[in-house]
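Please read the structure below before turning to the comments.
All protein chains but one are shown in place.
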Amino acid sequence: MSTVESHASHEHHFAHHFKSADHEFLTSKQGIWLFMVTEILMFGGLFVAYFIFHHIYPGMFAEGAKSLDWRMGFGNTLVLIFSSFTMALGIHQIQKGHNKKAVLSLALTILCGAIFMVVKYFEYTHKFHLGLYPGKYLDVAKVGAEHANLGMYFGFYYLMSGMHGLHVLIGMALIAWVLFRTMRGDFHSHYYTPVEGVGIFWHIIDLIWIFLFPLLYLVG
Amino acid sequence: MAATTHHHNPDVNYINEFKGIGSWLTSLDHKRIGLMYMISVLTFFLFGGIAALGIRLELFSPGQTVMTADQYNQFMTYHGAIMVFMVIVPGIPAILGNFFLPIHVGAKDVAFPRLNLLSWYVFMVGALMGIATLFMHKVDTGWTFYTPYSIKTSGAATMMVVAAFIMGMSSILTGLNFIATVHKLRCPGMTMYRMPLFVWAIYSTAILQLLATPVLGITLLLLAAERILGVGIFDPALGGDPVLFQHFFWFYSHPAVYIMILPAMGVVSELIAAFSRKTIFGYTAIAYSSLGIAAVSFFVWGHHMYVSGQSETAGIVFSFLTMLVGVPTAIKMFNWLATLYRGSISFQSPMLFALGFLFLFMIGGVTGIMLATLAVDVHFHDTYFVVAHFHYVMVGGTLMALMGGFYYWFPKMFGKMYNEGLARVTFVFIFIGFNVTFFPQFILGAMGMPRRYFDYIPAYESLNKISTVGSWLIGIGFLISLYVIIDGLLRGKKAPANPWGAKTLEWQVPSPPPHTNFHHDPVVTAGPYEYR
Partner (left out) sequence: MMWMNVARAQSLMPTRGTEVASQVSNLYSFLLIVSFIASAILIGGMIFFAWKYKRKTDNDKTPYISHSTALEFLWSFIPLVIFLGVFVWGWYVYHQMRDMPKDALEIHVVGKQWAWETQYKSGVKASNLVVAPIDTDVKLIMSSNDVIHSFYVPSFRIKQDVVPGRYTALWFKANKLGEFHIFCTEYCGTQHSGMIGTMKIVSREDYDRWLEEESKVGLLPLAERGAKVFQVKACASCHSVSDAVVKVGPSLWQRFGHEEETSSGEKVMFDENYIRESVLNPNAKIVKGFPSNVMPSFQGQLSEVEMAALIEYLKGLK
């Protein structure tokens, strides 16, 4: 039942219910895109909630956004955009059969993800240090907030960036997995479906961040 | 692999080709996964059914009889949550869809077999988490988890909500798999318009699962965050809006209603064509009406909220759109009726369930129009009229179709025939019991009895008594069905490949089918209902 790789002929043996390797590739790619639709809709729900409350409490959201450092967010945005580029490069190199170069590109992508997460870690710990916790854990008197429900902004901040961060971690793990398989020689110019799929996932995560960044850091 | 082996043993099939429990738990075969879903869903159905009988027993007389008000609220919650998330939503797609959708389109399996197995495991994790809350502080929010009650209550609601989220993920994966299968794995000659209507229905359902469930997922996560962190999105005490939760919730849960009923409509199309030995009337209209229902269903959620405080304009728009959903539903009803015209109709048990479906769904449908009517709904909203209406649709519709489909495909799934006489007896008990249970609830609702009531005023007593007696008849009906299944599995006669003389692809392969579904790669040259 499982797919059997044959390195000698560079022919990918596809699963028994497909007509050809190409058929399998196109089907898998459609599956990935369908899954991406659900990811976007899920974040979409968060965005809708965000917009509703931003509309009701613009001042409170502005106060929350002021306490974030836009430079960190902007830096992270650049890092992720660059990682999208290295990811695309990695896929291109595998398609061309340059597996060694592809390993480097994929490793660079993971590194970018790691940088992003480290920056996030410093941002989070800094907030905790200031007492900027989400929801009811934010002590308005202690942090000297102007708006009594500032905890809601940080609820959104931690939920949205946390959800996104979780996806970045999952993406890094997936890239590590295809990196390992690339080194093992599983992929070649005729078979690279998992790399392509992980790549699409990674681009979507980047795209979501590009929407998150202005919403969380630049409002107000 | 299969394409090159031409000598095949007719006694080898998907059940006996591999042996041992391990071969089931790791199986990537869509048929085996369908059966695994069947066993789990039937088990959860037992839990949900016991809760239902408990509810009816308490309501036999006014005042406290067999349980306290808090226990009643827990029974009511678990009945709803189990039946919706663990039985009716996965019911037809995950059991019958898994088993027959690939065969119907001439494929050897679903597009992503590993994902298919994963979605069963994900479903089980979610379902068992939900069941586990029974042994903790039981949940009493009702299956709708309305805020702010669900934020304030002390039950294990957070865990239940996370469980529902996980089951939602499973539902998404199943839907995704079916869409890709329909798009990419149809065999040569199987055009979209040669697919059985069951496939069209499951396909429309899959689109809904894919597009609506993520929103439920995020809503439930926000609710969990609300309970743990007190973010304040749904909590008015913290500047939030409890009604927003209802908008989010119904944005999923109304399409979910169609996730529950569309597959049933698909099954009924199959049954009516097969047992009338006649091509389905208006194939295209039925196929497109499924897609039409799926499309409009995203824009009608507000009809659950006419009295929630939403604006009058919103109520008007939602009422109008809801009326539009009535049209494709009416088309289906009339087309099924026209299929019967000049047919060769036999009354084997699956057909009895299909005709029972038409009867009950008709009542469910017209009462649905009453509820969509603004002024009338103000009176009926959250009364027993609503309870009766959605049971006519969900039980009278979906469960009848599931039973009918189950009897119809039983010979194919297990290669054995069941006791036809007893199967008809189950129909009589379930059909009569159902009407005795739920018809009085329409009247109770018209009289004004609110739903989720542990106790009621004396004026409602006699109808409640009748309703409770009906629930016992349903219970007996399902007990007999359980016997029919076990008896059929143990002692059933060997089933022929095509006991009903039906035309769709699954009946052209042996019963039970071989591991790869087809001994020879199928090529389709005609539509699914060529009774000439």
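Each chain gets a letter, A and B, in the order it is written, and its residues are counted from 1.
As a working rule, contacts are C-beta pairs under 8 Å (C-beta built on N, C-alpha and C of every residue); 3 or more make two chains touch, one makes a residue touch a chain.
The structure displayed is predicted, hence computed values, not measured ones.
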Review point. The chain left out touches which of the shown chains?
Key: B
**Study point:** Among B:Ala69, B:Met136, B:Met192 or B:Val523, the residue in touch with the chain that has been omitted
**Key:** B:Ala69
**Study point:** Which residue of B:Ser319, B:Ser481 or B:Asn517 touches the chain not shown here
**Key:** B:Ser319
Exercise for review: For the chain that's not shown, point to the residue among B:Thr43, B:Ser61, B:Thr279 or B:Gln508 touching it.
Suggested key: B:Thr279
Exercise for review: Can you work out which residue in B:Leu118, B:Ala224, B:Ala330 or B:Ile466 touches the chain that's missing from view?
Suggested key: B:Ala330
Review point. If the missing chain were put back, which residues of subunit B would it touch?
Key: 69-70, 73, 140, 142, 146-149, 152-154, 236-237, 241-243, 276-279, 281-285, 306-309, 312, 315-316, 319-320, 323-324, 326-327, 330-331, 333-335, 337-338, 340-347, 355, 358-359, 362-363, 366-367, 369-370, 372-379, 381-383, 443, 446-448, 450-457, 501, 531-532
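In this text, only the chains that are shown with their structure count from here on.
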Check your understanding: Where the CA atoms of subunit A average out and where those of subunit B average out, how many Å apart are those spots?
Key -> 35
**Study point:** Touching residues on subunit B, where the partner in the complex is subunit A
**Key:** 1-2, 28, 102, 107-113, 115, 172, 176-177, 179-180, 183-185, 210-211, 213-215, 217-219, 221-222, 225-226, 229-233, 238-241, 244, 248, 516
**Study point:** List of subunit A residues in touch with subunit B within their complex
**Key:** 1, 15-18, 23, 26-28, 30-31, 34-35, 37-39, 41-46, 49, 52-53, 56-57, 134-137, 148-149, 151-152, 155-156, 158-159
